[in-house]
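Structure incoming, see below.
A single protein chain has been omitted; all remaining protein chains appear in their positions.
Labels A, B and C are assigned to the chains in the order they are written; within every chain, residues are numbered from 1.
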């Protein structure tokens, strides 16, 4: 638990609980503050180190006043050795940072979860092409586990290094998984028309995501190639065993949190689509297949780690449309990272992640 | 022109201009006030009658203060005879109203533009199925012209009765037209993933479009069947000469104005997609094919009658994605109605419609 | 606790905890769903009855999908007797309902918290004038406790009937309390310029709070007399011992949650304003006096029961400006009601209310 001012902890007097130490590198962005918000409710870990090169010495709750009374520490300059005391370190940094620090941390026995993209793509050449830089620790690519618990739960429990999935890939992959795994989708085209809130673009100063630019507006972007395309394609290929014809168009929504994926494919009429989804996810704590015919809303998962899904038959032919919503900062980033942490450190998988979404 | 308080009119002293009289039935909704806003800039017509059953006797500018100084009349109760003095009447009413009034008006030589759906579908049975009522003047269906000037300009000039297209159909049809007309799209699937601002739902009291419900939120709706589906399908079939496999999924955006259509199809690599669009629309005053590779934004057409389009090749196979934006209240409703009125009454087609969009 | 599907409860195996039964009358509005969201985290109470005349028989989580997995019951028709089994009943109803049901419930020993205004004003004539109806149980006015724990904590602990304060009165009263109580404000004018998110207008169908009306807009309303004016004036008078010259102007913000009060008064230069506030609130769990010179943001309390306050000296004369923010649905309604419930039922005051605000 964090050093809490007045925060009620049911375990406050239970001395026998071993609290794990975690660190966050680069905690001044939206995934960083979201990790801190969620970890404030987690009584099995203590956030020991929160680094930020630019804001070292500043109190964390001076930058994020929602954390007043919950986080009583300052940002420190990033320093590998200060992180060695941690049981696990989150990288909430831009792409290209974790790949430099991870080897030394792993060598010290510190587990690592990268919320950026450094270890998501298994093929080094593909990664370097899409991310425009040389990979600093390519030998770790093969051992990194892609942190989507709905696919790799058991591997994550044993992992030292987890590549936390991208936000769009989480929403799209969960929308597709039952179709892909059941093997009934061969030769089909797949289109993912995705819409994301502006927090997905991060907390950096940027004209394009100013309120006066991105507010009261809607547009597609990166239509001819977004970095999450090869990440999703990799998963599709891994499950299908072959390339699919996959199209991915992201759009920018004038909201802060939320991703809505509208995924199109086709399927013979004989298959019972709804049962396929209901059955696949019946034991998943964070995938909710809505009642048949539903239209999931982004607000129904705001602040929550839930992914809500509705698979639909549309028209009288083979068209399948799957609607999927997540909070891009929670199931699409910090919440999923904590879900992975819970698995890696032996906590209940849902710990600190089980509160209703904020509606309205 | 409206009775204008201080409005500058370049024709004020030109006595030889014959001003036409127009009426608006049902002007308390968003398409009604938008007609009034745009017609206030039109010096060739005078809005003589503005009806509203519920608000008869109330000044129009008391309900819509943006019109203070531009509209100096009151709402009157709907009354066929008061409309007989008009040269043209707009129906900015719910579905099912215009079909009752139009016959008498047409008989009196009054031209009619219905901004609702009463005359959009040629097949009476299809219309009655989707709109859930009997059609009151089915004999007019064959003579009504579907008011998309980019297809039917010459017919509109001669028309007595124009069915103003739906907002989604306008955005989607303009996105598809060059592909459909060129005959190169046979057998292809077409998917239209569409997103609309909340003004598309109208100005009626409704829980679903409250700010606290639809704001800070995004969702699909009517995924298994929206009334604009048969309208678009009818146009596709008319041009292709056969049914296409067409899927249409509308979504609700947390903005007031704007539609963004993301239209997916496929096409052999040999065709030069961009030239096809640039050439098809080079003389259209209200369709703007953006520079190659662009992503149109809804705000770039806010308050304007323009449709901006970007046709894209995506991936290395046959995938085509066409992005199209309109202001649903202008090119998707009132602006297009005035464009049709200009054609029907012999004005310059762009009259009162040629101002830059409001950005930011 | 609610019947929870998968919700982690630290007390799940502790049989000796006596769980209290609570009911919610009128739970289809925003204060109702917010009570349910917050009570889902409370392991000392079980929500036994949730009534709604219009939605009886419908699952609660069908209307509010954020509650799926947390609330496993249906709305029932309001029925006094079904509420008699409760230890405490919340009225999240329109004004004028609680005053009819409360007498019978109190007689049965059921405690009552009214989130509407029925018992907020002590003077029956004043209440009837502002609320435009006869009071159905005026004899209860004197025994009802005004549920602002920062003033009446000890009385609330003993109360059978609590009038939960209005949203604006909570923000304004907490901004004024140190000035009023210290007796240094005599003869001063007080102005409260207040701004509220649209959820404050409730979940009823209403043209004025449609996204297309209240979104992208800002205005004052009820400037010449809002029902929260006599409520605030009553508190000022009770503390000062005399009427103050108090002006209250509410405005409608295009956001869902949040109230910002900007309160103006004047004070001799000699008083140390900041210390006055810091000291008054140092032990209050839900009032946070920000570092000197701060500007509280509504988002810093979104979803939280916290009120953040910044008292400022402005200019070189006597001007005092106090900035105060709350989430109108939490500290301004449901959260404060649960804080009161905790006091009335003997729980820790902060129970189920101690999570960080959602930012961004």
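What we mean here is this: a residue touches a chain if its C-beta (ideal position, glycine included) is under 8 Å from a C-beta of that chain, and two chains touch if they have at least 3 such contacts.
Because the structure is predicted, anything quoted here is derived from the model rather than measured.
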| item | value |
| --- | --- |
| Visible chains in contact with the missing one | A, B, C |
| Which residue of C:20, C:203 or C:260 touches the chain not shown here | C:260 |
| Missing-chain contacts mapped onto chain C | 189, 191, 193, 195, 212-213, 216-221, 223-224, 245-247, 249, 251, 253-256, 258, 260, 262, 264, 293, 295-299, 302, 312-315, 317, 319, 321, 323, 325, 360 |
| For chain A, residues in touch with the removed chain | 30, 197-199, 201, 203-207, 209-216, 254-256 |
| Absent chain, residues of chain B that touch it | 6-8, 10-11, 30, 33, 36-37, 40-41, 62, 64-70, 199, 203, 216, 256-257, 285, 288, 290-291, 294, 296-297, 299-304, 308, 329, 348, 350-351, 354-360 |
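Methods note: only the chains that are shown with their structure count from here on.
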| item | value |
| --- | --- |
| Centre-to-centre distance between chain B and chain A (centres being mean Cα positions), rounded to whole Å | 41 |
| Rounded Å distance, chain A centre to chain C centre (Cα mean) | 35 |
| Where chain C touches two or more other chains at once, by residue number | 30, 199, 203, 216, 256 |
